[in-house]
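Left out: one protein chain. Kept in place: all the others.
So, chain A:
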Amino acid sequence: MLSTTSCRANVNFREKMATAMDEEERKLQRLKAAVHYTVGRLCQSIGEDHQKEFSRQVIAAIAETTFRQCDIFAKDLEAFARHAKRSTVSVEDVKLTARRSTALSNFIQRKSEEIASANQEQRDTRKKIAGKRKNTEMVLP
């Protein structure tokens, strides 16, 4: 009797592992499809600009390459964050990932400054709105 229960436990455990892995697989496939969709749109618009057409194979290949490149980026980002004894990936980590080409690092530097200034503007407008609300509240008794 002991052997049958342990057998059943084994089978249950194996089924759970299988379904967990299926879930992971499905998640990955969904992500791949999302990347494929955006890459397809981008390639279509770039092709339009040059009056050329991308074949479906090329779009699939670019999507697959982007997906795999993301893997490399993610591992790099994680390593940089851990090196700086952080658990959250920051903008500095992303800038380090772009270090290989000067043009790319300059571009990323400019984009990061744009994003930072956009954040600052958002914070300023929010402060202004909060300030006005306080003033109106104090005026009304």
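Convention: a residue touches a chain if its C-beta (ideal position, glycine included) is under 8 Å from a C-beta of that chain, and two chains touch if they have at least 3 such contacts; residues count from 1.
Definition applied: contacts and distances are computed from a predicted model.
Trainee: Among "Signal recognition particle receptor subunit beta", "glutathione transferase", "Centromere protein X" or "Sperm associated antigen 6", find the name that the UniProt record gives to the complex chain excluded from display.
Mentor: "Centromere protein X"
Trainee: Determine and list the chain A residues touching the chain excluded from the picture.
Mentor: 26-50, 52-58, 60-62, 64-67, 69-71, 73-75, 77-78, 81-82, 87-91, 93-95, 97-98, 100-101, 104, 107-108, 111-112, 115-116, 119
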